[in-house]
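This report refers to the structure that appears directly beneath it.
Only a part of the assembly is drawn; its chains keep their places, and the rest are absent.
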């Protein structure tokens, strides 16, 4: 149920602009990997290449290789849709479907694919996913209300519930907790801990504590200056990155330990 | 910045430099009264009738000037601008509503004379002078416009989808450009084109409802594309991304996310396009011909439509002119009511899909 | 509920469809004729597209319709090879019959005045915009006792190419050659004056304006003031009889077949009781059709239109002038020619 | 895109991987259908163009003496019509566009919500009034109603060339026709502007308001810039309709074959579409080709106008705010 991701010499471009340069790393299955780094260093850009979501942006393309369990994501004939069904994603900004009820939002991955699901299965799935995202108690009485009628934090948890409802093998999370309060954040972190038994998880975070709490490995990205591409500076066990990094930049960054 | 306004003993500094909410209304009342006085003075001195239009126009002008001047003194130039624009926008609205309401009023008043049961149960077959009805024209209009819609909406909507979701590069640019060009085809040219097309395959005397539908489609497609394209473009990318990230293929994303999100806009667009063609006269007169009798068959014989019915009732009046005019207006009223009904249906559909905005 | 009414037993055996197209002036008359003919022959459907004379002639010549209605007959040039009649049997001639005669009224809108006398020169002067005020002495001299206002004249003409205009300008050119120096034409020859679309447009423009004057099919004069036209020494108001009289007073075009009854209207006639501002529309059919059934149908329909009942129906429905007995005979003879190729 | 040829997956790997799916049928069907629809439009347009060109050619080579009104040359015939078409459509757009934006703003940002919905509905309805009815209304109601104003204008402002006399006796001038056209295109433009304005992201409206913007400033900062492409689109739809409108103009206008900027006189330049409607019924032979040639010219005019509009929209595409 979980996959190993291998990235080789990856460059990501927005048209002519090279946003991320030369990333090589191996993400082990059943582990949590955190990406940290200053704003604009290309964390979002890079994480999106792991399920080919960058292709949605006109002009964005990659050079290099991303292997998921040895299969090249960018090989000929690979269907990005299947990639994304295996590699799920939660975004920085909550984006529930405004036309759907809360319940339908959770079931979106099933329903949008026009797959049939029995009412009881659906109910179970909705409850399980919402519980997983620590939202069940807050919305159980208004499952039929529109997905956009809840607070920002609730919406983000709804999006997480929606992502885990399709049970992907890898889950990418781009700052999933940046809109969440501590209780929800804790719930999500617990959830990540739990999910990592079965899934491969990659998370972008600005929160050092979060990175150090939840992740097994941490990758630090940095950017030399505006207009320059972001680079992977250091990638190692989380404990090493936070206690004894080998690169000066990493130390500088994590030593401002706060956030 | 605003701290420069000294409180000077006023209880609430936030209301300082703020007109009382009722002030504009008072100004409006004064303006209208003043205008009425001036206009009646003029009309008394020139012996002409009291002009209501003149009063309203003059009053509006007074109001505009006064409210801007007063607001500028009391509230500063930004608020004055805001009040000015508010008055202008409201004024624009009222000015524009005047002809539109006049038009509706004219149609309703004139149309009600023959808005009776007979009008909706009989055709004009073998009718001279009074009596008769427009059922044949109603059926013709529904059939031809319906067919045109069945042809145009899928083509137009799919093209809009292509342009927004798939289209990149020269083909998309070409389509965009030529759709624009198509919006400018004069309706009568569309009729001539449809006629030439059908005359190629049939005999030169060809007249049929289907040819009329084709002519209407030529006019309708660009409107569908243009309005739907506009509506699809404003669907936020976030929603598409959310769907893709769930492993939903592009076509299902479009079908299940993009279209429902923009349903209200699309419904409006489609309504506009139907409205655009349902009132067309010239092309139908050329390719669908003119008939006094009922014809349910789109593929043979002449088919009457309501606009042609209205136009010919007006332009070719027999001795009993009033009967012809009454029928013309009743036909116009019917046409508007049909569109109203379609509009209602479209809105219901749109409401069903529309984003449940609760924020 | 008039559709699908059980046909009355009339004993009529005709069936089929007949298609005509052409002049919109004939449109109202055709409505009357079609209604009566279909009532008498329930299995027949006649349709008439009032698309205009030019289009009607083109359609007929191209074989798009079985008969045509036109404000002017096909002329010599067209008949002598200029136009090929695709819808008729090879080498067939065409039958052109003046079955619709209608007076053109000169209508005006002046408060309190129902009728004015005018000679052709005055009418021409007004429409040529040489006489520009209603109190002009030229008008006053002809209308003693009428209080003419000091008001600008707004002449209204047709903005579309039309048979009414062609007949009206033909009248002006023939009857007032010194004032009206233009040729007869369906398009208004001057670059000035008010223009309006169709008979209805002219009538509306005249009705809604003040001091307006125009010309339109007499059946549409309604409550507007009308002009009695000077012919010889008298002033003739329009009437069906007076209009039919001018047709009788006019010769047929020379050098045509017997069944081509094109008329050279003598608008400058001074005969008494004649109203020379008329529109004559022709109904045109093939001499020989390829399909016998079609020929039979056309023949029956034309026979009915020409018949006294048919002419009376048109008068009732469209306000036209019935053709005279003398013309009726010539027409009947011509209709006899219509047949099918063996 | 990828430099993966070196690591061609093995046969086994290919079997294992579910990523390498068949091309998705739905996607193919959907994108092909969309593509085909787009191409169908090009085809239809090509056919129309071929028809127009083929039918126009005889007029280009014909002797101008055979044309209606006997112009000195083809261009003598066409030019006044081109002028009239552009002039009337411009007048209509100049009158209607600000009003349309005004009404749309009124509905989207000024009127109470309930009222706004009702108004939106009424406006949509008016988009459906057939042009014949606009014609009837123009003749019967509008022209008599505006006549006194026209008289006043020529008497008092006659020195401005636009308002030069003598005033028309019936009020059926190009200004009246332009008003009718303006009223006709108003609902379409309003409806599109309104829909776009309503879509303005709340985030941006709030951003402006939080900076202390008045309602109007918020509109200029957030709503109008966001709606700009939509406004232009709506204006183009309206302009297209105004340029091509046939019946209403034919019924309302008192035309002549002249070029004049005077707005209130009896003699007015005619439009291409109305001229076709007026002349087509009685034309035959090469005159039909002549009229179709004018149709081709109208086609080209629309093409030019739309190109300009597209250019304007695209110039600031980066700033469109559309994602």
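Read from first to last, the chains carry the letters A, B, C and D; within each, the first residue is number 1.
Heads up, the rule we're going with is that a contact is a pair of C-beta atoms (placed from the backbone, for glycine too) under 8 Å apart; a residue touches a chain by one contact, two chains touch by 3 or more.
As the structure is a prediction and not an experimental result, all values here were calculated from the model.
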Whole-assembly formula, with each chain kind represented once in the display: A x2, B x1, C x1, D x1
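Convention: only the chains that are shown with their structure count from here on.
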Per Cα centroids, the chain farthest from chain A: C
Inter-chain pair with the most contacting C-beta pairs: B-D
Inter-centroid spacing, chain D versus chain C (mean Cα positions, whole Å): 40
Rounded Å distance between chain A and chain C, as computed from the means of their C-alpha atoms: 83
Chain A residues counted as touching two or more neighbouring chains: 81-83, 86
Of all residues in chain B, the ones touching two or more other chains: 236-237, 249-250, 252, 314, 359
Residue ranges of chain D in contact with chain C within the complex: 68-69, 139-140, 143-144, 166, 168-172, 250-251, 253-258, 266-267, 270, 277-285, 287-288
Residues of chain B touching chain C in the complex: 118, 121-129, 132, 135-136, 203-207, 285-286, 289-294, 301-302, 312, 314-319, 321
List of chain C residues in touch with chain B within their complex: 1-3, 17, 19, 24, 27-28, 31-32, 34-36, 38-39, 45, 47-51, 59, 62-65, 86-87, 197-201, 219-220, 222, 313, 316-319
